[in-house]
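One structure, as C-alpha cells, below. Some questions next.
Yeah, one chain of the complex is gone here, protein chain that is, but the others are all in their spots.
Each chain gets a letter, A, B and C, in the order it is written, and its residues are counted from 1.
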C-alpha cells in the first residue's frame, strides 16, 4: 500500500508539489558502501532540467539537489559520498514558481489534465502548476535514479527519443554519440534536424505533440525478476507508466510482437564464448518469463502531447458551468524530450530493486 | 515485497505449477458481505479453459474451482456464497498433465521461453509444462477476477481480441454481441471468419502468432487511483504485463497518442445531464493523471506468439552445448485468444483494489 | 497492506477457518535449493497437535500437512523435497469439526472472545469454533516455521513453558532435555510435576489459566535487523503478538530492564577467541539497536487463559439482550502449552525473513 512509493527493496518515496517550497524524496533500502557524488546526481538532473532549449518549458529552476541523510563523506574527499545503508533524503528547492499564472484555472477543469478527476477524488486541490500532478516531481526520480545506477556494478543505461508525432527515427542511422548533439536526445542526426523545424512550428502556434522514448540498459545481470507478479518487465512497465503523460509501455519488440510468428519472434541461441548462451537476436528485450537474460533490456514508452496549449478548449468548471479554457502557464511543446532522463532513472531504479531482491532470495549474486 | 502477490488492498497471491497436483490462490482483503456463486466463477473459468476449440491447446482440464475458506453459504441457499472478510482460498486441481512430453526439453533451453533465465536465477527448475512460468497459473487470476467483479457495484468488464498477426478488426464493425459467436472473442464478424482461415493455416504448420487484446471497463466510479505511483493506469499496466507473453500495454489511445497534437488528444468536456462533466471523446481511456474520470476505462495489451512451435530452433542446453529444440507438448497457436478473459480478470482486480484504497483514504465512496 | 500475511521477504499468507474443510497457507520468497521433508514438518506439527495429553483440547486432528507446490523431489529420494523458489502451498484438512457444539453461542458474545468485535467489524461471522479467530490457524504457522528453520544454516530454535499461573520455573533447574519428558515443554523437572497437579485441578473445574513461553534461538548470525522500523525485535514482537491470546511480549530481560541501572543492564564485551566480541551477559536478548549481535535471541510472551470455560458468564447477544454464556466446545485448560511450538515457528520465520532482507540489502552473508 504505497501511494507515493515505488520499488520493493530499493524504495523511493517522493513528496512535493509544483509550487510548494520544495520537492524531495527518500531512497530507502540502498546498500551501504555505494559511492556517488552530488555532482553526478546534478548532471543527471541537468539533463531533465527545464529551460535548456526553446523546446522545453521556460520555467527556470536550478534543480539543485541536496543530500540530507544516509551518507558519509569519504575520508579525505568531501566530494565523494558513501551510503551508510540508512535512508537517503533528497531535497530540491522550488525557486521559479509563478502561481499567479494559474489563478484563472483555479476552478476550471483543463481538458486532458487531472483537474476534474482530482477534485472528485480528494475534494480539495492545489491547482497551482498542477500541484502534485505536475511533472516537476520527476526531478526527484532522476536524482534517485542517479544513485540506483551505482548499485549494480557495470550497469549502463541510456535513453533516446525515437519518435515525435509521426516522425520516427531511422534505426539504421542510430548513433548513441548523437544523443548529446541535439536538444532532443535523438540518435538519428538527420531526424534531429527535421524535428527542429517541426517542433518550432508546433511551439509557435502554442500547440504540443506526443513522442516515444526508448531506454536501453546494458550490463544487467541475468536472473533478475521473477516468473509472476514480480517480473522485471512488469515492474519496468509500472515504473514507466507512473511517469506523467505516459499512455503506453512496451518491452523488446512490444506491440510488434503481435504481428510475428513464433519462428520470427523467439530469439535463438548459440554457445557463447563465455560459456553462457549467445542470443542471435533480441526481440525479447532482454527479458524472458519475467527474468533478465543478460541481453540488453529494452523498453519504450509513449508520451501524450502536453494538454497545456494556447488554443481555447471546451470544458466545465467546478460548479458544472460550461467554460472555455486556455492554458497560459509555461509548458513544454513536447514533454517527451524531458521524459528521456526520467525514463532512464525509472529503469535504473527497477533494475537496482530487482538486483537486491534477487540477491536476497537466492544469494546467487 | 511480493513475488507472487498482486494488489494493495484486494490482494491475490497464487501458487502452483503446470504439472503439480493443483494450482490455487488466496484472495485477501475482500470486503465482507460480497455475494457470488461458484457457478459464476466457473463460467469465467470456462471462457479461459483450454481445449474449447481447435485454436487453443488440446490439454483437457476441467478447471473446476473450489472455494475453501472465507465464505459462508447464504441461509436457505447453498449456492450463493457470502464473503466474511477473511481470506478466500481458491483451488483448481490439475488433471491432464502429460509430463513425459517435456522430458526431451529437460536440459534444453527452448528459445523464447524462460528456461535459461530461470536456471540462472534459481539453479533449479520444474521443467514440466513450464512449471511456474506456465500460463496455467492464470486460471487462478480468472477465478479471483470473478470475485473482484462483485466488489464494485455496477462494474461491467468486457474484453475482445482486436488483432491477430497484422490482421486488425475494423472498429466500425464493433459489435459486443459477436464476442460469443466465434472462438476468438472477436467483435468483428467478418474478421472472425478471416481469422479462422488464417489460424487454421498457422495451426496446421505447427506455428504460432501474436495478438492484441482490448479490455473495456464500464461503471468505474470517478476518483479511483492516485496522481503518482498508485495510478490506476499504472496498476492496470502492471497487472496486464504480469500475464505470460505480454510485451506491451497501453491505455486509451496509447502509442497513437505519440502522433497527436494537444488539440487532438485532450478530451473536451461539456456539462452533462447528471451535473457531472460529459466528455466529448475518450482518448484518455477513462483515466487522467492516474485517476479514473467515470468514463470507460480502456486498456490494450500485446501478446507475443507462443514460443512452443514444431519447427526446429537453434539453442543450447544446460551444459552449454549447441542443440536444436522442437516443442512437442500441446500448445496454443495463438495464446492471445485465451488471454481475453485473463485480461478482463486482471483489470477487474485492479479496479476493485483501487476502489477499496480510495474508500480507505478518502471515505468518499 | 496485508491482513493475512506476515514477513517481508519470507512471507507467509494463511487461510482457513476452524470448521471449514481445511486450513492452509502459502510460503512465498523462500530461497531455492532448501531441503526439507514432509516428515519433519509433521514432527513440528505433532508438537502443536491437539489431543496429545489431557491438558490440551480433546479435538482430534491428524494435522497432516500436504505440500502442494514450490518443491521438487530430490532425485533418488521421494522423501526429500527441494524448494524451487516458487510459492510453497501448504494444506491441512480439518477432520474433527463438531460445529453443533457451537450452535448455542451463534448469537451470543462469549466474554473474552472476539465475537462482539468481529460482528462490529464485518457484520457477518463464522461462529463455528471461532471461525478465523480460532487457534487452529496456527498449525499453518508451525508448518511454515518448519521450512523457515532450514533457510538459515545452523539456526536452532527451542521453546519452553516457563510459567503457568503464578507458578514460575526455577531457572537454576533449567534443563533443555526435560522439555520432551513432560506434556508442558517444561525445562524444570520439579515444576512440571507441580504443574501437573495444578492443571488437573484447573481442568476438572472447567476453568483455564494463563502462561508465559520463552523462545531461544541459537545460531542467529550477527547483523540481522535494522535500526528502525525493521528491527529484528520489533518483528519478533509483531509475529508473537499475532498469535491468538498473546497479551505481552518481551526481548531479553524485557520488563525487568525497567528496574535496572545502565551499569546492570548493558552487556559488557571482551575479545572472543574467534575475533568477535564475547558478551559477558545477555540482558539484551541477542539484539542491540534492532540488530542481532550473534548471541542467543531470547523472547518471551504471555498467553491469557482460554476464555472458553464452563462457568456461566454475563454477556449480551447480537440483539443486545443480556444473557449468560457457557462454553461447551472442547478447549484447552492452558493454551499456553500448545503455544510453545507456535512461538518457535514465528521466531523462525522472523529470523529467516531478516536473513534474506539482510542478504538482499548488504550482500554481507
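The rule is simple: a residue touches a chain if its C-beta (ideal position, glycine included) is under 8 Å from a C-beta of that chain, and two chains touch if they have at least 3 such contacts.
Note that the structure is a prediction, hence the values are computed from the model and not measured.
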Among B:9, B:120, B:135 or B:284, contact with the omitted chain is made only by B:9
The one residue from B:7, B:50 or B:85 touching the chain left out of view is B:85
Touching the hidden chain, out of C:38, C:56, C:163 or C:296, is C:163
Subunit A residues touching the chain left out here are 1-5, 8-9, 11, 13-17, 20-24, 26, 28-29, 32-33, 68-70, 72, 82, 84-89, 121-126, 131-132
Note that subunit B touches the chain not displayed via residues 1, 9, 29-32, 85-86, 227, 356-357, 359-363, 365
Those residues of subunit C that touch the unshown chain are 1-6, 8-9, 14, 109-114, 116-118, 120-123, 131-133, 137, 163-166, 202, 207-212, 222-231, 233-235, 237-238, 241-242, 244, 247-271, 275-277, 280, 284-285, 287-294, 302-309, 311, 313-316, 320-322, 336, 357-358, 361-362, 364
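By definition in this document, only the chains that are shown with their structure count from here on.
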The distance between the C-alpha centres of subunit A and subunit C, rounded to whole Å, is 45
In whole angstrom, the CA-centroid distance of subunit B from subunit C equals 38
Listed in rising order, subunit A residues that touch 2 or more other chains are 1, 9, 227, 357, 361-362
